[in-house]
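Here the complex is missing one protein chain, while the rest keep their positions.
And then subunit A:
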Amino acid sequence: MKLELRGITKRFGEFTANDSIDLVVESGEVHSLLGENGAGKSTLMNVLFGLYEPTEGQILVDDQPVAFSGPGEAMAAGIGMVHQHFMLIPVFTVAENVALGDEHTRAAGILDLESTRRKIREISDRYGFHVDPDAIVEDLPVGVQQRVEIIKALVRDAKVLILDEPTAVLTPQETDELLEIIRQLRDNGTAIVFISHKLREVKAISTRISVLRRGRLVGTADPSAEQSELAALMVGRDVVLNRQKSAPKVGEETFVVRDLTVLSPTGQRIVDHVSFGIRQGEILAVAGVQGNGQTELTEAIMGLHKASGSIRLDGQELLGRTTRQIIRAGVGYVPEDRSTDGLVGSFSVAENMVLNRFDQAPAGNAVQLSPSAIREFAAQRVETFDVRTQGVDVPVSTLSGGNQQKVVMARELVDGLSLFIASQPTRGVDVGSIEFLHDRIVQERDAGTPVLIVSTELDEVLELADRIAVMYHGKIMGIVPGDTSRDELGLMMAGIQHEVQHDQHTVTQEGTRA
């Protein structure tokens, strides 16, 4: 089967998300779509999958023009999609999820799940998926949930499989497993569209690479191309990958967490007896797959979660204090999700700049705000952090992701911090802003502040960290030097405890990787 996009344009009002894009994918081929966040990859695939209607252009299946009014028709034409956010119903079983929309029935519409179960077992055996058709989806690890998504497509005889950022939620090992599955599918004649912004994976799996930037197809590349070449194509200018930062000049250990435990309402230990310390002038990065307690760890430090244990900063106990008191103790905090926790979208840039100090001079006092002082302060922060905005009075929601993140950073990274915490500091941010934000974080470290970074992007962890703590199921699997290999980190992220004494070469798995 051959799938072709010809001159696809998709506009949302004024905004052009896709600008006359041509793309061909044929069976037995992995065609990667590389691009930054917001480059228009997902929009393009949603057009292809019938979720959006293209403004202009044509979709051709085996050289026949087709028009999909909905995902049902796209699937009937043999197109399957694994969405970035899984489209599975958490309370249903695997079989129910797979059957949904394509159910086999007996008389009177009574469900016949047995044939679905049989098909799942068949596919599961063929590709070594190890998926139990009667398991409830929400009880399964994300890696397995993703396989359920793939099974969903295969049961419907997908000839073209679109994978939208499939590795975002996976550990490095799970990623390797997925790439292996993709290879098998490719060898069995499935055409694959692999969407990602991760250069390494794209290089490892593709037969062809197309690069998207700001909605336009800016070029194609060969998988043998250098990473820096691909990065330059993706970003539109030369990018320095793996910048070297100077060695840390560490001071005293002023931030100490001991036996910190956070319980979920149902009694699960989300953070499980976590202990670590950060010295002045040092960056400790917490690595781990999303949802292993990192978010709750930072929120507990900020007093946003009930917790037990001890959190000491400069000798003072922070646990049990209110969030306001913790901020006053000199803690800067960049929350994981800027749009819900970091900013008030409808407030102006200036107002957002003083959210953490609106009742302190010069922004105001306990009774009133002083708008002119706030604007002045904000203007100066906008300047220092190079926030691209039309002014300090525009709503912060009108800014791009990268600039919004700069606003949060500018607010939190003030002089005289005694601790700086940033959770996912560059999630959904363009490469240019990532460089800038990373530089600011390293600057803060060099100014002698202990810095705690939480990131699910291993690249970011490796770039920033002086030491790395890996979390898995709420526990710290080990705290290792900043130059630890990806493979070793990957094993820890999968729950294998770091053992200090063992020979590192035994866990290096270059041999098993393709």
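Note that in this section contacts are C-beta pairs under 8 Å (C-beta built on N, C-alpha and C of every residue); 3 or more make two chains touch, one makes a residue touch a chain; residues count from 1.
As a convention for this text, contacts and distances are computed from a predicted model.
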Hidden chain of the complex, named as in its UniProt record, picked from "Nucleoside ABC transporter membrane protein", "succinate dehydrogenase", "NADH-quinone oxidoreductase subunit J" or "4Fe-4S ferredoxin-type domain-containing protein": "Nucleoside ABC transporter membrane protein"
Residue among A:Leu140, A:Val454, A:Ile468 or A:Leu491 that touches the chain left out of view: A:Leu491
Among A:Ile21, A:Ala99, A:Leu297 or A:Leu313, the residue in touch with the chain that has been omitted: A:Ala99
Of A:Gly28, A:Gly128, A:Gly320 or A:Pro362, the residue in touch with the unshown chain: A:Gly128
Residue ranges of subunit A at the interface with the undisplayed chain: 49, 51, 70-73, 75, 81, 83, 86-92, 96, 99-103, 105, 108-111, 127-128, 130, 152, 173-174, 176-177, 180-181, 184, 263, 265-269, 272, 472-475, 477, 490-491, 494-497, 499, 502, 506-507, 509, 512-513
